[in-house]
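A single protein chain has been removed from this complex, and every other one stays in its place.
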Amino acid sequence: MVMHFFSDNATPVNPQVMAAIAAADRADHGYDGDQWSARLDAAFSALFETPVSALWIATGTAANSIALACLCPPYGGVICHEEAHIVVDECGAPGFFTHGAMLMALPGEGAKLSPEAVMNRLSTIRPDVHQVPACAISITNATEYGCVYTPQEVAALGDVARAHGFGFHMDGARFANAVAHLDCAPADLTWRAGVDALSFGCVKNGGMIGEALLFFGPQREARAAQAARFRKRSGHLFSKGRYLAAQILAMIDDGLWLTNARAANGAAQALARAIPTRLMHPVEANELFVRLDAVEAAALRAQGFDFYDWGDGAARLVTNWSQDAASVAPLARALQALDDG
Amino acid sequence: MVMHFFSDNATPVNPQVMAAIAAADRADHGYDGDQWSARLDAAFSALFETPVSALWIATGTAANSIALACLCPPYGGVICHEEAHIVVDECGAPGFFTHGAMLMALPGEGAKLSPEAVMNRLSTIRPDVHQVPACAISITNATEYGCVYTPQEVAALGDVARAHGFGFHMDGARFANAVAHLDCAPADLTWRAGVDALSFGCVKNGGMIGEALLFFGPQREARAAQAARFRKRSGHLFSKGRYLAAQILAMIDDGLWLTNARAANGAAQALARAIPTRLMHPVEANELFVRLDAVEAAALRAQGFDFYDWGDGAARLVTNWSQDAASVAPLARALQALDDG
Amino acid sequence: MVMHFFSDNATPVNPQVMAAIAAADRADHGYDGDQWSARLDAAFSALFETPVSALWIATGTAANSIALACLCPPYGGVICHEEAHIVVDECGAPGFFTHGAMLMALPGEGAKLSPEAVMNRLSTIRPDVHQVPACAISITNATEYGCVYTPQEVAALGDVARAHGFGFHMDGARFANAVAHLDCAPADLTWRAGVDALSFGCVKNGGMIGEALLFFGPQREARAAQAARFRKRSGHLFSKGRYLAAQILAMIDDGLWLTNARAANGAAQALARAIPTRLMHPVEANELFVRLDAVEAAALRAQGFDFYDWGDGAARLVTNWSQDAASVAPLARALQALDDG
Partner (left out) sequence: MVMHFFSDNATPVNPQVMAAIAAADRADHGYDGDQWSARLDAAFSALFETPVSALWIATGTAANSIALACLCPPYGGVICHEEAHIVVDECGAPGFFTHGAMLMALPGEGAKLSPEAVMNRLSTIRPDVHQVPACAISITNATEYGCVYTPQEVAALGDVARAHGFGFHMDGARFANAVAHLDCAPADLTWRAGVDALSFGCVKNGGMIGEALLFFGPQREARAAQAARFRKRSGHLFSKGRYLAAQILAMIDDGLWLTNARAANGAAQALARAIPTRLMHPVEANELFVRLDAVEAAALRAQGFDFYDWGDGAARLVTNWSQDAASVAPLARALQALDDG
């Protein structure tokens, strides 16, 4: 039994992904000249029901930053949530890749941006050279608090982006969890809702190394070409890219990405049902933020459960692809016991 | 039989490295908080007979650039060879990571820098704010032309670096091949010769993903801390870093790095012996640059050998860890036949 | 009568400054090799009663950004007020000069930072590589709302800076107005209170072109040398720097800077006395933020007074060195008439 609930980064690699790595372990062209890398565009185009330009990228941080560098000039601003990963957990990577663009961070429930908050922020920007102009919007789906934007919510922000000529980026480190929760078409949550660039996460969902960066729409090829430059220039063009491409293909080829995300989401729901009154945010993906005092946290840890504290009196529990409702039952019982006790 | 001679990036992963990946495939802390990453400093310190601060890094390009960013300010210059990988094959990555430092590219036989060339270049720089001051020296060992600097040659450049207060970086994408050629202590070729930072290559030598960046000397910890910032900030801090650390450890733990490099070097020597008069540079590592006209190149390709043209009338042949003298005998015979014919 | 109240940038050049320009109009060495530039360190050292390293700089934006680039690495953060000029009026210049450092913007009454707000923000930053570490504090004195930090208030922030090893920068675009208001020693408001770098404003206070950037303390020479590199590298090393140095010297040599600031402050006080109940912030320098509806604003403009609206129902009035209480009497009367009417 996996007792770790501190991060979906802690999990091992899904066996199907590991098998794909082994299958790619033969001579082929270097960088992204191999047969696996060559299949990415087609595979993602099929999955998203539209032409997609796709690149493998080392990490989610790199995928996010390269996407933003393609959507925002150095003197521009990116509207985002104040709790977004790009703001608080990337050591300023967007500033590095964009050469100093400003993150325009806004509050919002569940780490979600609202069109109203965006419009209010825009109203404060004078159209002169003294002020940084907003040039892009970036959202995370599922959010950093485990909440999910619906296609309608994304589209409402997409409308704002289109109306202002902004690029629209989605950090999808847990995109699979969002789609699994909504049971919608990936297209509905992205390009049909105005998204131009998606960081498509794999590692938290069972991969070893490698995420995908996807571009949609008429500018997808130009942006992907620019992203390929940024990827090389930032030291992200691996010599043996086939080992990344193969993982990504394994993840999407037969729906593994959704199978994995459903398992993780299901495990989270099982935990959520155990402690409905302790939840600080709706549980819509694979993260739970729960009220838990120090004594309770210590009690759980004494039983072998590990997780991160989330400030005073709260904790974050993260489930993952290798779990399901059954496998997290011991923690569910332990949590329930806190309230029953 | 492997017929590819176009790149050591084309080879599969060494089985021992693949086994190490499998052994690391269990839950542990994310990023570099795992037990494998924690062992890197000690493993490299033992190998180099001195305290070493080591980080895994995605690629050689990233390792080189992060090293340079730790050794040179944005307004400084890096003295290097005009054929260096950092100059011609990294899409300007050093400019990106250093925020615009200037590469001061010099000529030199076999892609090797000489102390005289460096001193001559330094003599042209006025010590005023109008000119970019040199702040670091970077060399590649083995060089881009498959030549090897001896410890004495490195030390002569190290003396120049120390005398001027410059940082001294070695791009060791093929460091293993250089050490295997010289049969010297790794220490002699690096910190004992004044090297401050080494990009220690693994991928060309049998790894899948991941190189090591090593810092030596009294500033090693401060520089490694800075490099850790740059690594995160450039999107290179993998969520599951243990899969990189495990590869690197597998490579050095039992001398696999030298075993592999000796095989590749031996294969190159076997080819070199077949065509001594066609060689454009001494063959000291795993690369051969050979005079070959278009008809000859076509004849070889018709026999199933693949390699890169190197301008008009020349070709580059690269051997790798999965080969040895025996396995390249068919190409050796085919080459010899060109001259015998 | 000067009817403009929209900016202290709109005013002509003080005659003594213009005379100094004329006096410098003869052949001398280029850049900062001239006799006027050579006098800056001594002149500011006398004024501040401590050794000062001083550079002329084109603009306040450049002075602020170059100062921050000397105090904060690219992966660091600068704690500042959310209404600070560096945040809202410099088109991201700090991000450009620092290569992407993050502005950590905090609220605070009158555009003033409090030590409590700073400490609260610091408490949210985890000491790991994922988060941007705070590395500097920047305040504006007088603030963007015309309020003045006392020496005690500056020192309280200086204590926080020193305790954390942060650099401490003061944007003194209206430093003269602050000193004139407090009637204190310039030293008390700066280095004695922990300030490392001061953007010493001249242009708003009667200069034509050129501000001064001052460094205090034991690192002043190293930082000034670095700033000189940044100044050249950013295109700010004028060919004929003597025309800037002469202006700055004229401003400080016989107390002109305080004479001018007292005039501007006096004019502001005269206006403040006319409309005490309309003031949105204490009037401590040469700016007034006043509640004024659209009808009232139109009425004033119809009488020939010009000023900027400040959002709905408010206006900003700026006085300058060329005015005094008498010269602004017409506006004072017109303002008073609004309330009497």
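Going by the order they are written in, the chains are A, B and C; count residues from 1 in each one.
Here, a contact is a pair of C-beta atoms (placed from the backbone, for glycine too) under 8 Å apart; a residue touches a chain by one contact, two chains touch by 3 or more.
The structure displayed is predicted, hence computed values, not measured ones.
Only one of the listed residues, C:A20, C:L40 or C:A62, touches the absent chain: C:A62.
Residue C:V13 is the one among C:V13, C:A54 or C:A267 that touches the chain not shown. Interface residues of chain C facing the missing partner chain: 2, 4, 6-7, 9-13, 18, 21-22, 25-31, 57-66, 90-93, 96-97, 203-204, 208-209, 229, 232-240, 243-244. Within the complete assembly, residues 31, 73-75, 99, 129-130, 228-233, 237 of chain A touch the chain that is not shown.
Interface residues of chain B with the unshown chain, by the touch rule above, are 74-75, 77, 88-92, 95-96, 98-103, 129-132.
Quick note on the criterion: only the chains that are shown with their structure count from here on.
Here the chain at the heart of the shown protein, by mean C-alpha position, is A. Chain A and chain B, compared by their mean Cα positions, are separated by 34 Å. Inter-chain spacing, taken between the CA centroids of chain B and chain C, is 50 Å.
Each of the following residues of chain B touches two or more other chains: 229, 232-233, 237.
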